[in-house]
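The structure under discussion appears below in the form of structure tokens.
Shown here: the complex without one of its protein chains, the others still in place.
Right after this comes chain A.
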Amino acid sequence: MALRGAWQLQKLIVSFSDWGGSSRGIRSFMESYLPVFKEKNPQLEVVTELIRGQHPHLKGFYKNKSERVVCVKNMDPEEVLQYATRLRNSLGRKVVKLKTRHVTKHPSVQGTWTTDVKF
């Protein structure tokens, strides 16, 4: 996501295994979708990492120093792409239940209503 136009995801690690069956999807993702994804997101540093004997995952590092890991075992390349895009589209904030869907610094323009206000 982009906060005031600045992309928050800085680094994406694509970890896979060249042998395991659960990495089949991510291997074809790296052939077909990853180059395009890299091109579309020049602000993003994409690193591939080979770890044998583990399920594949995506790991994102955000500007606010948080990181997010998504397991992508046994997924289709399309699903992997969806998760990668979702990492890119998010801000890296903690996932908490929203208290309000409207965040403002200036709650009232015409003055807060109280029982004393006479019209």
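Going forward, a contact is a pair of C-beta atoms (placed from the backbone, for glycine too) under 8 Å apart; a residue touches a chain by one contact, two chains touch by 3 or more; residues count from 1.
Criterion: contacts and distances are computed from a predicted model.
This figure omits one chain of the complex; the name its UniProt record holds, of "ER membrane protein complex subunit 1", "Ubiquinol-cytochrome C reductase", "Large ribosomal subunit protein bL21m" or "Ras-related protein Rab-27A", is "Large ribosomal subunit protein bL21m".
Within the complete assembly, residues 1-5, 7, 86, 88-91, 95-98, 101-106, 109-110, 118-119 of chain A touch the chain that is not shown.
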